[in-house]
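This structure is in structure tokens; I'll ask about it shortly.
Of the protein chains in this complex, one is absent; all others appear in place.
Coming up: subunit A.
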Amino acid sequence: MTTKRDVLQARWLSPVALLLLWELASRTGVIPDHILAAPSSVVRSLFGMTASGELPLNLAVSLRRAALGFAIGSSLGVVLALAAGLLRRGDALIDPIIQIKRTLPVVALTPLFIIWFGIGETTKIALIAFASMLPVYINLHQGIRGIDIRLVDAARSFGLGRAALIGNVILPGALPSLLTGLRYSLSISVLMLVIAEQVNASAGLGFMIQNARDAMRTDIIVVCLMVYALLGLAGDSLIRAIESKALAWRPTLVEA
């Protein structure tokens, strides 16, 4: 039985109320269409753009950018973190450079990247890759450094060599940190995607937004914003799914 109190305490209540208020304000003309389109017209545009193939096509272009950039960036982050975390010389070589890079906002590099790589796909993918490398590196590096030395000692006392130690103790122990890093990297990939697509795109979600802006089509802009949000959400739940599988040994998940 759903009582009145349950409804009032439900977490969906306030978003739904906001949506209704918004729709009401649009219909009564309090919010004009060129300021913000009504939810109903946003939904209509969503279906229309999906049916015409406009949205799937541009989404595919954007997805490719984000996925390629994320894949390159996070792989680079993993490789560098492993080299810096497992080799003393690697740490001395790599870590200082990364720490310098860390202080540099990647967005500020956009002009340089445009000069180097032009205004095509390369710049967009490079920006995403460059930005998404850092969280993976920092988290994995810290994860490797933070391995419980007592577990390492125990494994060594049972005669595990270096390779077995890395495979059985260090990497599994650093896995939670890696997954945290990947989650941050994914959301940064979507963020950089938005920024990179402002750079003279001829296809993609950002391109659609710019066209819509010129035509004052706020409904299309809202549709694209929704898709950006869904991209971030999808990435996050992907990592969560991997986490609950790979980290089944953790007590919170064990008891659940």
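We adopt the following convention: a contact is a pair of C-beta atoms (placed from the backbone, for glycine too) under 8 Å apart; a residue touches a chain by one contact, two chains touch by 3 or more; residues count from 1.
The working rule: contacts and distances are computed from a predicted model.
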Check your understanding: What is the protein name, per UniProt, of the chain that does not appear here: "ABC transporter ATP-binding protein", "Transport permease protein", "Sulfurtransferase complex subunit TusD" or "histidine kinase"?
Key -> "ABC transporter ATP-binding protein"
Revision key, fill the gap. The one of A:Ile31, A:Leu63, A:Ala83 or A:Ala155 in touch with the missing chain is A:Ala155
Practice item. Determine and list the subunit A residues touching the chain excluded from the picture. Key: 150-151, 153-160, 164, 168-169, 172-173, 175, 247-251, 254
